[in-house]
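Next up is a structure, given as structure tokens.
Missing here: one protein chain of the complex. Every other protein chain is in place.
Which chain is which? They are A and B, in the order written, and residues in each are numbered from 1.
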Amino acid sequence: MSDWKELEAKSFYGASARERARGIVDEGTFTELAGPADRMSSPHLPVLGEAVEWDDGCVTGVGLIGKHPVFVISQEGRFIGGAVGEVHGAKMVGAFVLARQMYDRIKEEHPDELAERLPAVVISFETGGVRLHEANAGLLAHAEVMDQIQETKGKFPVISLIGSKVGCFGGMGFVAAATDVIVMSDLGRLGLTGPEVIEQEMGKDEFDSADRSLVYRTTGGKHKYIMRDANYLVEDTLGDFHDQLAAIMEAPYDEIVQCRRIGSEALVDEQLALAELSVEMAPKDARDVWAYFGNEDVEQIPEMTTAEFLAVAQRR
Amino acid sequence: MALRELNFTFTPDEPRPFPVGWSHRGVVGSGDMEVMFEQRDLGGDVQIKVCTPVVGFDEVWERVLDRFVRESQVSDAVIEINDNNATPVVVSMRMRQAMEEARKEAE
Partner (left out) sequence: MTVEVMIGRGRDAIDMVVDPGSFRENTVGDVTFPEDLGPGAVVGEAAIDGRDVVVIANDAQAFNDKFPVVYFGVIGLEEAYKMAKVVYTAIKQDADKPVGEKRPLVLLVDTPGNGPGKIEEIFGMNKATGSYQLALAEARKAGHPVIALVIGRAISGAFLCHGLQADHILSLSPEFGTMIHVMPITSISRITKMDIERLEELSKENPVFAAGPQFFYHLGGVDELVENVEDMRPAIQRHIAEVEAAKLAGDGDATGPMGHGTLGEERGGRMMRRKVIDRMEEEFASVAGKYL
């Protein structure tokens, strides 16, 4: 078995950023850009006595899925929680810049094959958002990434993969929301305000951040799937994420963008109606929302395997 | 307070020149490190640079690295390490992994 095939069988949850980057595109097609050999580590951490990493916790590069050039951004949670600083953020922006240039080039050189060669940006999130040690630069980078996502609209898809240990929180929570498609595993977590901060704001009685099942019910893959915030829920292997990506890329662009949850006035109206519904419903727990949308036996949902859950899940 | 840089040079007895352009291993998680080997003609020597937030373990580093060089006899390489409180066991493991990968790739 080749290294790549072994990699495909591996847990997405436990995979490093570099393994994910290689494993989510087709076998042997990944080229890392601005990799460790370039030693583009943070210029801001050494003075604070904080360890540096040559890729600054963000693996970027390009691979193929079929004929589609896929620009990959993969965050490493083990390095400062995958948090975004100046270099890490610039690498994210750089991937978008390259994808935009590639799109223009394919449009010019292969106008008849644009659909089958359509590029994509794929982000494998593992982050809590801004890196405090260089918070201001990290914040500004978030704004650039949001700008670049809007820049892709009407051109090529941006796809989020969420299933790593740290989850996807803070500013990167809305970056993910702004992408076209979100693929999660049951173990993935997506949100804006991290559990500890909610506990701080609302008190432990209302939200106990140490209650792992509560955190999963509120932000986990199954909940997000029911809410249609996650478009696809897949098993926790690199191969399953890869295959889901390949299936998405086979669809025409107009169909792919049907997965969006925000990004137009009509979608904002839909979300606003949902916000009003939350007032009416006044759920005490995500389980109340699952029941509202027609799920039976909501106590069992967290215990179900992904396949069992997908067979019975009722979505918004 | 700031990150510290330690520099070492070793001379293996039976030098085995580093066989590929470069090899990288590891993630700078807490208690872990990354290492980069790069081929360089050093006339049989090997240079090692460690970047670490930890103070007071210079001698431990020297012993761990010296043992690695004696065991692998690697020469003609610049080895750089970004450390974040890795234990000697982790250090040896990451170094061995990068070395093995390079020798496997060279075959």
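Here, a contact is a pair of C-beta atoms (placed from the backbone, for glycine too) under 8 Å apart; a residue touches a chain by one contact, two chains touch by 3 or more.
Worth saying up front: this structure is predicted, and the values here are computed from it rather than measured.
In the entire assembly, the chain absent from the figure touches the shown chains A.
Among the residues A:171, A:188, A:221 or A:239, only A:171 touches the chain that is left out of the figure.
Contact with the chain not shown here comes from a single listed residue; of A:115, A:132 or A:247, that residue is A:132.
Checked against the full complex, the one of A:16, A:75, A:124 or A:218 touching the unshown chain is A:218.
Of the candidate positions A:15, A:51, A:190 or A:259, contact with the hidden chain is made by A:190. Among A:109, A:255 or A:303, the one in contact with the hidden chain is A:109. With the whole complex as reference, residues 29, 31, 33-34, 38, 40, 42-44, 47-50, 60, 62, 64, 69, 85-87, 89-91, 93-95, 97-98, 101-102, 105-106, 109-110, 117, 129-130, 132-144, 146-151, 153, 170-171, 173-178, 190-193, 197-198, 201-202, 206-207, 218-219, 223, 227, 229, 261-265, 267-269, 271-272, 274-276, 278-279, 282-283, 286, 289 of chain A touch the missing chain.
Methods note: only the chains that are shown with their structure count from here on.
Listed in rising order, the residues of chain A touching chain B in the complex are 16-17, 35-37, 39, 41, 45-54, 76, 78-79.
Against chain A, in their complex, chain B makes its touches with residues 1-3, 22, 24, 27-30, 32, 34, 36, 38, 51-53, 82-85.
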